[in-house]
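These notes concern the structure reproduced below.
The complex is shown incomplete by one protein chain, all other protein chains being positioned as in the whole.
The first chain written gets the first letter, and so on, giving A, B and C; residue counts start at 1 in each chain.
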Amino acid sequence: MGKNVVILGASGYTGAELVRLIAGHPDINIVGLSAERKAGQQMGDVFPHLRHMNLPQLVKIDELSFENVDLVFCALPHATSQAVIRALPDAVKVVDLSADFRLRDEAEYTKWYGLPHDAPDLQKIAVYGLTEFYRDDIAKARLVAGTGCNAATGQFALRPLIAAGVIGLDDIVIDMKVGVSGAGRALKENLLHAELSEGVHAYGVGGVHRHLAEFDQEFSAVAGRKVEVQFTPHLAPFNRGILATCYVSGDAAAIHETFVSQYVDEPFIEVLPIGEHPSVRHVRGSNFCHLGVVADRKEGRAIVIAALDNLTKGSSGQALHNANLMLSLPETAGLTMAPVFP
Amino acid sequence: MGKNVVILGASGYTGAELVRLIAGHPDINIVGLSAERKAGQQMGDVFPHLRHMNLPQLVKIDELSFENVDLVFCALPHATSQAVIRALPDAVKVVDLSADFRLRDEAEYTKWYGLPHDAPDLQKIAVYGLTEFYRDDIAKARLVAGTGCNAATGQFALRPLIAAGVIGLDDIVIDMKVGVSGAGRALKENLLHAELSEGVHAYGVGGVHRHLAEFDQEFSAVAGRKVEVQFTPHLAPFNRGILATCYVSGDAAAIHETFVSQYVDEPFIEVLPIGEHPSVRHVRGSNFCHLGVVADRKEGRAIVIAALDNLTKGSSGQALHNANLMLSLPETAGLTMAPVFP
Amino acid sequence: MGKNVVILGASGYTGAELVRLIAGHPDINIVGLSAERKAGQQMGDVFPHLRHMNLPQLVKIDELSFENVDLVFCALPHATSQAVIRALPDAVKVVDLSADFRLRDEAEYTKWYGLPHDAPDLQKIAVYGLTEFYRDDIAKARLVAGTGCNAATGQFALRPLIAAGVIGLDDIVIDMKVGVSGAGRALKENLLHAELSEGVHAYGVGGVHRHLAEFDQEFSAVAGRKVEVQFTPHLAPFNRGILATCYVSGDAAAIHETFVSQYVDEPFIEVLPIGEHPSVRHVRGSNFCHLGVVADRKEGRAIVIAALDNLTKGSSGQALHNANLMLSLPETAGLTMAPVFP
Partner (left out) sequence: MGKNVVILGASGYTGAELVRLIAGHPDINIVGLSAERKAGQQMGDVFPHLRHMNLPQLVKIDELSFENVDLVFCALPHATSQAVIRALPDAVKVVDLSADFRLRDEAEYTKWYGLPHDAPDLQKIAVYGLTEFYRDDIAKARLVAGTGCNAATGQFALRPLIAAGVIGLDDIVIDMKVGVSGAGRALKENLLHAELSEGVHAYGVGGVHRHLAEFDQEFSAVAGRKVEVQFTPHLAPFNRGILATCYVSGDAAAIHETFVSQYVDEPFIEVLPIGEHPSVRHVRGSNFCHLGVVADRKEGRAIVIAALDNLTKGSSGQALHNANLMLSLPETAGLTMAPVFP
């Protein structure tokens, strides 16, 4: 039997990654796939790595029926998602992978995304999709807002530490190295292989990256006061993965203990022994997040490093994890594949 | 319950790939892992991408018990395998991933590998592990010899064509582009990132690559006469995958029909529509082989292109496929994951 | 003093490469740079690696004056070049890097490029820009047509062999591996880093790549009869370089002797000792072409491999080489920099 899902925006990387993951899921059927500009094509033409699968043809959203659909994954660009999700039948649950429902404060949404929010009522009921921290709310939610991939990585590294009070709140620096799939399939000159390979560059420098809005919202909430971090993402020449190097004040041992205690039962979070630190290549293609803590030579300073695959744990894997909870399926179904290395 | 397997030589890439695949297999348990030089370490230390798994510690071969073991995967270097496999209990089935049992003719083995064969009796009973063409023999075999990864790729492209007589036998050219994991984890200067990236080079030029011995043996057998191809592999800067571009004389339509007819029921071989051709990036991390045929502007000439992942379909996936047959398990168990793209 | 040059189409890779090379040229001044869509910008904004240079602002072509200009490099897209070059003053010499003047036969141009030729009079006087084979004509020419980068690579490997009659003419196969800068700076999905890296694929399969027109024209001319080769280019994940693996019938020793004799005095062609073969990584960023010959195990068959940098020797370096001849400057000026490795 299984549950029936539809993927909206299936021609982007997160849509394709959802299909890849659901291909290994025992209880979920894909009954609809939309892609506005590529409507009429087969998924296997748009993504030849999926050509062996028996999938519905890509259609426009308004050609889809949502009858008998249990859940919709919405992988559309931000701003587009609001109207589409508002138009869905109430009986259909939704996991939104865009940025549209991540921020609980309408004014914050407008500040960071430059537009008034078009569905403030839905914004209010949306649950922030960081599974490990909102698990119970997610299980009961109708609408879950998938987090930013950078936002997820930084929160796995810092959120329990802020909550536990084991690090300082005023001097947090997050330096991220992000794989190119994080920038999506858009045709931009700086994403061409000839431009991007053999180099690295920062982007969104100076505190303008939109995932900061999520850090501000979530870190301030758990701290009970305003927390503003410094955050600089860098685009690096690998396809998948985010490495977050976090510079904090605090005791490395206390930080590590906090991690162990927080994550001991989490199926997808691996806390490394103290002094070790992770690499993105060891989580590639998987739903795992690896965390490491190292004390600095400077008294009272520590480095916390988190690694995950932006398309899986940072996006589509997280979405499926949440869908499992929302559909009362085994939480880890379809998500336990080992990373692909080398 | 499931079947119990041991992996010998687990610290190389094919060993790690076996573990990755078996992690998703419902009916196989890994009960032993050997690695001579890394004995005493945990698999998760040698391959951090497997750190979330609960695996036996790496030990030396002679520390292993083979009681209650159903099958051994032997991923040792060639020449080493012979003595090790000879020493295994008769009741244990064996899939050997080395080159030691691929050639049926002792003299050929000596010619290509420079050594007398040490277990000629086993060599005689070994079944050549190209699943799609030796399926029945493999199901009954005690010892299966996994093929060379290049040899597998070339045979998927050419073997049915030679058998069907739809291509000329005297002017076959196979030009391959091979990912670096095909060269293994050996410490060689030309495998360093700084040396290998941002370029491409041929190796084994002039008909000296050992996988030619497999082409000679298998192609001659199906043709019923001696067939010698030209074959030049190139090392290219990607981690996984082999693309074989084959230049043949023959009619493209007849070639394509032969493929469709040969492979129609094969779970892992995808024949593309005539005129289309595959890319290695669309089989990465999977057990699929994609095949394409294009007619050339030169009358009577065609190009046949095959793509597979050398570590999966070319090696460890093939080995698991064969093990499933030998252990009377569902043939595709543990092997149906979709490719990882991008 | 020096000679004054203008570069039209300076915002593409070949334009930028010309600027890089001329930066090290003692006798050439860049007095004008055009780029239609980026007119008004500084070259250092479009190509930050050139920001240290004191260069003219990018303007539209019709804003340029050609007074006191000795030579124009025209790096515009094909079809665009014809009208632009026809409009230049007669006193200005021209090196065209597009495909517009490579083919001497109007009908061939139309067949391969799908358009009638717009400047057939100029087409007749244009000299084919393969410096090593048209040196004297180039020195006297007003208009030189830079060759295709693949066409240059294949001709360095095969042209002297065809001329000398040391290889068969009816079974030549050229398999090329081409770096991504060869595809230019166009915004295409398959040129994105996430799509192109970690894989390899053929393109223009079956004899449809336009550089075949140059092979046909030039090889037939030197053979004195029609010669049609098979040619399959592959896009591989490195930025610069072309490796041409050529499969021919002929004696390797005779081939090698022909190379040595042909190229002994050439400043930019390096013939490797027989049995050795080149890699693109060893010519990166330079104007050198490396050539190797290896005998195959099949009697009477040989492999010829050529490597060069598509942007330098295959395009802008060739253009500057030709410009030096046309301007009576030392032939190798600005072109002797060693390759950049690693």
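Going forward, contacts are C-beta pairs under 8 Å (C-beta built on N, C-alpha and C of every residue); 3 or more make two chains touch, one makes a residue touch a chain.
Note that the coordinates shown come from a computational prediction; the quantities given were computed from them, not determined experimentally.
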Notebook entry, point to check: Which shown chains does the hidden chain touch?
Noted result: A, B, C
Checklist line | Option from A:A83, A:L115, A:V173 or A:A186 whose C-beta touches the chain left out | finding: A:V173
Next item on the list: Check the options C:A16, C:L33 or C:L192 and report the residue that touches the missing chain.
Entry: C:A16
Notebook entry, point to check: Which is it among B:A194, B:V208 or B:A253 that touches the chain not included here?
Noted result: B:A194
Check: What residues on chain C make contact with the chain left out of this view?
Finding: 13, 16, 19-20, 23-24, 47-53, 180-181, 198, 239-240, 270, 272, 278-279, 281-286, 288, 290, 336-342
Checklist line | Absent chain, residues of chain A that touch it | finding: 171, 173, 175, 177, 194-195, 197-202, 205-208, 212, 228, 230, 232, 234, 236-241, 243, 245, 247, 275, 277-282, 284, 294-298, 301, 303, 305, 342
Note to self: For chain B, which positions touch the chain that isn't shown here?
What the structure shows: 13, 180-181, 183, 185, 187-189, 191-198, 237, 239
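Note that in this section only the chains that are shown with their structure count from here on.
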Notebook entry, point to check: If each chain is a dot and touching chains are joined, what shape do you get: line, ring, star, complete or other?
Noted result: complete
Note to self: Counting residue numbers used by both copies over all numbers at the interface, does the chain A-chain B contact come out same (over half shared) or different (under half)?
What the structure shows: same
Item checked: Inter-centroid spacing, chain C versus chain A (mean Cα positions, whole Å) -> 45
Next item on the list: Could you tell me the distance, in whole angstrom, between the mean C-alpha positions of chain B and chain C?
Entry: 39
Notebook entry, point to check: CA centre of chain A versus CA centre of chain B: separation in Å?
Noted result: 36
Next item on the list: Mark out which residues of chain C touch at least two other chains, giving numbers and ranges.
Entry: 194-195, 197-198, 237, 239
